[in-house]
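As structure tokens, the structure follows; a few thoughts come after it.
Note that this complex is displayed minus one protein chain, with the remaining chains in position.
Letters A and B mark the chains in the order given here, with residues in each chain numbered from 1 onward.
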Amino acid sequence: MIKRHEFHKPNRALQLYAAFFMGLLYIPILFIPLFSFSSGLYIRFPIEGWTFQWYAQLFERTAVLRALENSVRVAGSVAVVSTLLGIFAAKALVRYRIPGKGPILGFILLPLVVPPIIFGVALLLMVSTLGIPLSLYTIAAGHIIICLPFAIATLLPRFEGYDAAMEEAAADLGENGWYVFWRVTVPIILPGIVASLLLTFTVSFDEFVMAFFLGGNDLTLPLYVWGQLRIPRAFPVVLALGTLILLFSFALVFLGLKINKRGSIKIMDRE
Amino acid sequence: MTITHSSDGLGTTGARRGTSSLRRLLARFESLRGLALLAPTLVILGITVIVPFLLMSAMSLWTQIGFDYADDWSVRNYTTILSEPLYTTLLLRSLGMAMAATLLTVVLAYPMAYFLAFHVHRNKLVWLIIITLPFWTSYLLRVFAWRVILGYEGVINSGLMEIGLIAEPLNVLLYSRTAVIITLAHAWAAFALLPIYVSLEKIDKSVLEASADLGEGPVMRFFRVILPLSMPGVIAGTFLMFIPTVGDYVTPALVGGPNAQMIGNLVQLQFGTVNNWPMGAALAITMILSITLVGLLFLGLMYALRRWAR
Partner (left out) sequence: MTIRQMISGVKQGRLSRRAFTRSLLAAGIVPVMSSPFPRRAMASGDGHATVFTWGGFDVPELYQDYIEKHGDVPDFAIFGAPEDGLTRLRSGFVSDLIHPCMGDIPRWRQTGLFQPIDISRLSNWPDVIPSLYEEPHNLEDADGGVWQVPFDWGQTSITYRTDLYDLQGEESWDILWDERYAGRIGMLATGDDAWWCAAIKAGVPFEEIHTDEAFEAIAAVLREQRPLVRTYTDDTSSLNQALAAGEMVAAMTWNSSAVELTFEEVPVRFAQPKEGALTWGCGFMLHAEAPNPDRAYDVLDALISVSAGEFLTGDYGYGHSNARVLELFDDEELAALTLSRDPMDILDAGHRSIPQPPEWSARMNTLYEQIKAGF
């Protein structure tokens, strides 16, 4: 190579565009935290004054705490179940010769692209026909469908990325299956597992559509927020709650993606 | 992907080596062992996806009478959908709005993906994380944020009035198709960006250098090398965004107003106020079929374009 071509050089226009794009992406979201500190009941400029009162009120609302508890329960179990299933499935897809591997993977990843309302109403139809009461369990069932693709997408590259010879060596030393799995496989794919847990937790924690169709009388946080949007005087408190939800989700996802250095991005290759 | 022999899997829970005949069978038929590992996932997806789907297809052929269904197996719901302008218009509108939002997003995301692929050399991962971060988090709140921005007393209106550009708030921002398209584009930006980025990232830099050495200018090079090579990513991004947005109902419900309701709203109503589940099922299935049709048409068009370009 004789000279460095211009596609290696910094490009001022593109840098400006990148800044503009990031602005487009983030500024709209930042208005939620901004107005959550505004003392006015309605959202409007100029901001009348600053206050923490909406946050204070938030913690006095038992309904919020109940919804939080429900959301954590659902998201926690969904994260564990979909990650476990994801580990099995990813291992199977990478390590074994299985007929129809492509279609199976496609089927598992399908919920990434099908409008969630379709799964929501289809599941509602089944649950209602079978006479199963709507509850946190039905929400969790719906969330597992949505979270599985994310779990697999996070875990597959982990299994692809390490040498199966390690497992074989351990097995040849006479260790049994579980031992090999726990002492060899798990430590290697651990970042993937942690990332999958964090990401699926967040997806379930923030999911609204499935919860809307499949929810019973126990509300999750997004359902609570939806209900509160109707009430004028609850508005600023919803903004405060939304700010906390956003912060929490951002932290979890950032951690998850950071731990899992590849994964969710690599999976796009498959599409 | 290499398929290696692995001597022990999870399918054989705790059994000692070579004790059960089932185990030996599994060892002999590797694919069976793989399937055993996949089984829980497939069973769960079977119960939560396939069965409900079959049920929904069946119910779409029923009729709602008062509080009951008549399982009279007629295509009445479908003929209603095809003959009543309400359903066809909303379906076409949803496809159109999803297309507009997708186009907007792809056009906006492409330069960003290009920047990431070719001009970011350090901390690439952090960049990618920061871009995808909003996508993972509360959809409801992101839509809601746009209500805050576009509202009559929202950020844009009160901001413009504050600096004296307008005297009266603009009425056209909220409750319009544009509002829905902007909100959708914003909500899905990261999803469409990733595949484009991946396809750009994969382009072999030496191909670019060769093209430059042949004396092609940057514009030429972009259209003759980079754009064609990144098309798979663009197509993937288009699909990933277009399909789910057709069925969205939260965005039109919150920022849409009467002229921007989409087919998803209609489906939701059948399962809510209108209380006609068979009709809702038929609408949902019509939605999937039309998305598939549009998708196939799009792929066909891309294929034709590629042949023509050669």
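Everything below uses one rule, namely that contacts are C-beta pairs under 8 Å (C-beta built on N, C-alpha and C of every residue); 3 or more make two chains touch, one makes a residue touch a chain.
Computed from a prediction, not measured in an experiment: that's the story for all the values here.
Among A:14, A:229 or A:255, the one in contact with the hidden chain is A:229. Summary of contacts with the chain left out: across B:183, B:199, B:261 or B:286, the touching residue is B:261. Of the candidate positions B:72, B:153 or B:213, contact with the unshown chain belongs to B:153. Taking the whole complex into account, subunit B touches the unshown chain at residues 64-67, 84-86, 89-90, 151-153, 169, 171, 175, 257-259, 261, 266, 269, 271-276.
For subunit A, the residues touching the chain absent from view are 39, 41-42, 44, 53, 57, 59-63, 65-66, 69, 124, 127-128, 131-134, 216-219, 227-235.
What we mean here is this: only the chains that are shown with their structure count from here on.
Between subunit A and subunit B, the centres computed from C-alpha atoms are 15 Å apart. Contact residues on subunit A toward subunit B in their complex (touch as defined above): 1, 5-8, 10-11, 14-15, 17-18, 21-22, 24-26, 28-29, 31-32, 35, 42-46, 85-86, 88-89, 91-99, 104, 107-108, 110-119, 121-126, 129, 141-142, 144-145, 148, 160, 164-165, 167-168, 171-172, 174, 176-178, 180-181, 199, 202-203, 206-209, 213, 222, 225-226, 229, 242, 245-246, 249-250, 253-254, 257-258, 261, 264-266, 268-269, 271.
Partner subunit A is touched in their complex by these residues of subunit B: 1-10, 12-14, 16-17, 30-31, 33-38, 40-42, 44-45, 48-49, 51-53, 55-56, 59, 108-109, 111-112, 114-116, 118-119, 125, 128-134, 136-142, 144-146, 148-149, 151, 153-155, 158-159, 161-162, 186, 189-190, 194-195, 197-198, 202, 205, 208-209, 212, 218, 233, 236, 239-240, 243-250, 264, 267-268, 271, 277, 280-281, 284, 287-288, 291.
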